[in-house]
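Just one protein chain is left out here, and the rest sit where they should.
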Amino acid sequence: MERFLQEIVLFAPAVVFNIYFAVASIPLGFVMAIFLALGKASDNPLISRLSRGYIYAFRGSPLFIQFFMIYSLTLSFNLAVWKPLGVSWFVLHPLFIGPLVLVLNTSAYTAEIFYGALRAVPRGEVEAACAYGMSRRQQFRQVVWPNLIRLAWPAYTNEVVFLFHATAIVYFALPVIGMQKDVMITAKELFERDYNAFLHFSVAALYFLVVSLVIFFLFGLIYKRLMRHMPAAPGMRFAPKWMR
Amino acid sequence: MSDDIAFWLDYLTNGKHLTWYASFQFTIFAALFGGTLAVVFGLIGATLKNSRFWPLRLIGSTYSSIVRGVPDVLFFLFFPLAFEQAVEWFLATQVCSPEAIALQSAAWPPCKEANWFLGTPEYLILASVSLGIVYGAFATNVIHGAMRAVPKGQLEAARAYGMSLAQVMWRVHIRQMWVYALPGLSNVWMLIVKATSLLSLLQIADIVLWADRLGAPNFLPTVGLVHEDWRWRYYLVLFVFYILVTLVSEKAFGALMNRAGRGILNEAR
Amino acid sequence: MAQATAVVADKLPVVAIRDLHKSFGTLEVLKGISFTANEGEVVSLIGSSGSGKSTLLRCINMLEIPDSGVVSIDGEEIKLRGTHPHRQIADEQQIRRIRSELGMVFQSFNLWAHLTILENVMEAPLIVQKRARDEVETEARAMLDKVGIGAKADAYPAQLSGGQQQRAAIARALCINPRVMLFDEPTSALDPELEVEVLRVIKVLADEGRTMVLVTHDMEFARSVSDRVIFLHKGAIEEQGTPDEVFSATKSARLKQFLNAANHD
Amino acid sequence: MAQATAVVADKLPVVAIRDLHKSFGTLEVLKGISFTANEGEVVSLIGSSGSGKSTLLRCINMLEIPDSGVVSIDGEEIKLRGTHPHRQIADEQQIRRIRSELGMVFQSFNLWAHLTILENVMEAPLIVQKRARDEVETEARAMLDKVGIGAKADAYPAQLSGGQQQRAAIARALCINPRVMLFDEPTSALDPELEVEVLRVIKVLADEGRTMVLVTHDMEFARSVSDRVIFLHKGAIEEQGTPDEVFSATKSARLKQFLNAANHD
Partner (left out) sequence: QETVRIATEGAYAPWNFLDDSGAPAGFEIDLGNAICEQAELSCEFIINDWDSIIPNLLAGNYDVIMAGMSITEERLETIDFTQNYFPPDPSLYIAAAGAGIDPSALEGKRVGVQGGTIQAAYAEENLGANNTIVSFGTADQAMADLGAGNLDTILADGAYLEPVVAASGGAFEFVGEDVMIGSGVGGGIRKDEADLKGKFDDALTALKKDGTVDELIAKWFEGRGPYFAD
């Protein structure tokens, strides 16, 4: 038991890295996803094709490969671009390139969620807005967006949890700098020392579970607020539809 | 020019590349076997979750929520190791003499006799099983959700005409369930396909490991073609490979959906 | 009410309901309903939205379990056990037998979406009554012809218009050759022409002397087809009698108001 | 038709439609429709399901872009550019201005679910017409009172019954103070009592002299409220005239059949 508690303390600094990766990529991923979703739904065939292709590529390939590929691709530009600009140390740092790849990835998944929600926005409500003379922009702001975010929220919550889970493979694919180790690397190194899989991996799992639950709780609160116009808010479902 | 082509052709068909191409079999095997297991676990999980007996229900929901609450990599690494240790522990209780245990200086296994050798085939099977377990939890939810998505009226009509509970289940519920489950199962399948990129973490010499080795910069002619860091090109091939697999899978599921959805599809939309 | 029953005392009560209560949560939807439908009789349930008509109909074949009260079909009481809120069906065998005597036509049809129209009609005779396939198929096709959609036998429900679906649902109910037909708003949400078609089919059935209980919003129809009309108000029977009694010699003030609204302006 | 227009020549045509065509894919839904609605006139569109009534109504405010033909509101032609199937709105400014003159009440209400009833009513005046909040609120509350749901101002649409939602939708349309009101089946799927309430509101509007175009299944209502009735059949105007002409001195055989069905049995 004492071992267990010690272990929990040992992991505490590590989980900060996972949380950092998630927190650093969520806001940007969210914004990018909105544009990608709108792009995919756009009437302009070029914009629509491009967004569609991007979403397809990043949803259709493993994050693990994306990490490797983007890291070595970025590395190959180092001498020509990053070095002369003096941003080399920064661009290739796992704490930068990690969130970068996560943003690229999560924005594709989130965009697909938003796109699905966009198509589910009640057509009648949009038509009503149209019929009352609102401009495209007003329609989006006043009717489409409030509907979209509500429709997408449960799935988006799932996506955020899975983004957090995805932070587990960052350091499997990127170099480790100094003592900057996340939960997975910590667990793996500890395991390689005493071969006690059950202890180390379950503590790691516990951390992931707890943070996931916290995310569910916080996002659930927001959802309740968003759904206050419904007499009986439908419960949040842990729907696997769009997960990585 | 033709020399160039001959050179590249030669390079791309050397033994190392051929081994790389051959290693796609591991990925494909893990995806197919893992996928099959996921559906099996999913059906079991959904049945448990629907059970009238609450302890079974509890098992079903605990399985599906715990496994999904943890990153797939973690479980993927943990399960084969844990399974191996569990088997070794069990062997130890059977074959180890107390002296042997006392003699053992390493942390694991308890004694030399209880050691279980794991090679690539065993790891591949264990990896598929862990994929099956992890994504079985997802499939559980998909199937459970699909069971509930079948319109209540359809079941009521069946009851109103005097069908027994089993008849309602098999004649109406399960038949219609597939249509609602297929999109979700298609998603789970894509997840499994993508998760096969993790095989190298279990020391299986899979496509990712070979791409890394082939792409790594080489300075020594004795080792092979001297080249700089080419890794991203090799990874790009894998990137495209996975996208193609996704494309083909989507087409296949689309066709399946059209068959299963005859009649229901218009309504389900 | 005793009087109404006495009038048709020579006929057997096929559906008999005694003191039925039903709540959803705190909302009491049925507050002690009793009525009988005798052999060959057509009983219409009317009343405003939310008055409990559908719920009452669904209690007859136990799709909703009443909190208390007794439902008897053909003199046989449907067995329930436990007390509210844990009341449930006591005898699965019995309820399945009785249900196959009750042909229910749902308001939203509830045709099985994964089966063609013909398969829909054949399903219950084959699966529940375990009759021979050839015989059932002949009968099913005849039934579809009778309701005028023989040509649609091999279409799926989603390929049919509302009126056609409604008629298929009626054919499905008829094909189990039930003692009693239960209809829930058979004409709502259809356009006037489709409505007429469906009503024509129901009248034919009424003329054949089949016992029927139906829920309807259409006063004209209730008047022309029913032997007896029951007006439900807030979960209780406010007035009942022959169509003439109910529509022309209305007693209850509430019913008067309702009928006025129905014949608006 | 020229005759009908001549009769009310002293009034201005507020809605004028000329030779409107509209197809969905290969299905030609409107086959050259022309009619006008003059100031203060109430025009009813009747016809069987699928005859194109809703589509016609939706073409008036360009929710559907017609394949060809002209729609003018208050003498101003709505500008379109391109040719079918790439026809589209030419002048965003113009259409927004015109749309805010047309108060549309949808068959399924289409209230904005995330706003309260009051907010729903205030939305367009605030956002589109950019009027002052105080003034709009006073007017909105008055409007809600007028349709009889002032007490529900702070409820969300999902908390209202069907009839209440319908009335909220009417209030929303009224609050932009439109020249013309467009109603799509304002009473379908309501129970008789709710129907009466909604009809009463519409009659009040008619009496106020507002121009209205409405689609309805209810012949009684069409007769009592309209200045002119248009019968659509398979995408073309089969017959039109005053209610008396259309309902009592019916000429078209097809309309006769339709009216017979509507007064079934």
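Just so it is clear, A, B, C and D label the chains in written order, and each chain counts residues from 1 on its own.
Throughout what follows, a residue touches a chain if its C-beta (ideal position, glycine included) is under 8 Å from a C-beta of that chain, and two chains touch if they have at least 3 such contacts.
Computed from a predicted structure; not experimentally measured.
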Displayed chains contacted by the hidden chain, counting the whole assembly: A, B
Full-complex contact with the absent chain, from A:10, A:100, A:149 or A:176: A:176
Sites on chain A contacted by the missing partner chain, in the whole complex: 72, 75-76, 78-79, 83, 88-89, 92, 175-178, 188, 191-192, 195
Where the missing chain touches chain B, by residue: 14-20, 81, 84, 103-109, 112, 115-119, 200, 203, 205, 209, 212-213, 216-226, 228-229, 231
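The rule we apply is simple: only the chains that are shown with their structure count from here on.
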Centre-of-Cα separation between chain C and chain B, whole angstrom: 51
Chain contact topology (line, ring, star, complete or other): ring
Touching residues (chain side chain C, partner chain D) in the complex: 48-49, 188-189, 191-196, 199, 217, 219-221, 224, 258, 261-262, 264-265
Chain D partner contacts - residues on chain A that touch it in the complex: 122, 124-125, 127-136, 138, 142-143, 146-147, 150, 229-231
Contact footprint of chain A on chain B as seen in their complex: 65-66, 68-75, 77-78, 81-82, 85, 107-108, 138, 141-142, 145, 183-184, 187-188, 190-191, 194-198, 201, 208, 211-212, 215, 229, 231-232, 235-236, 238-239, 242-243, 245-247
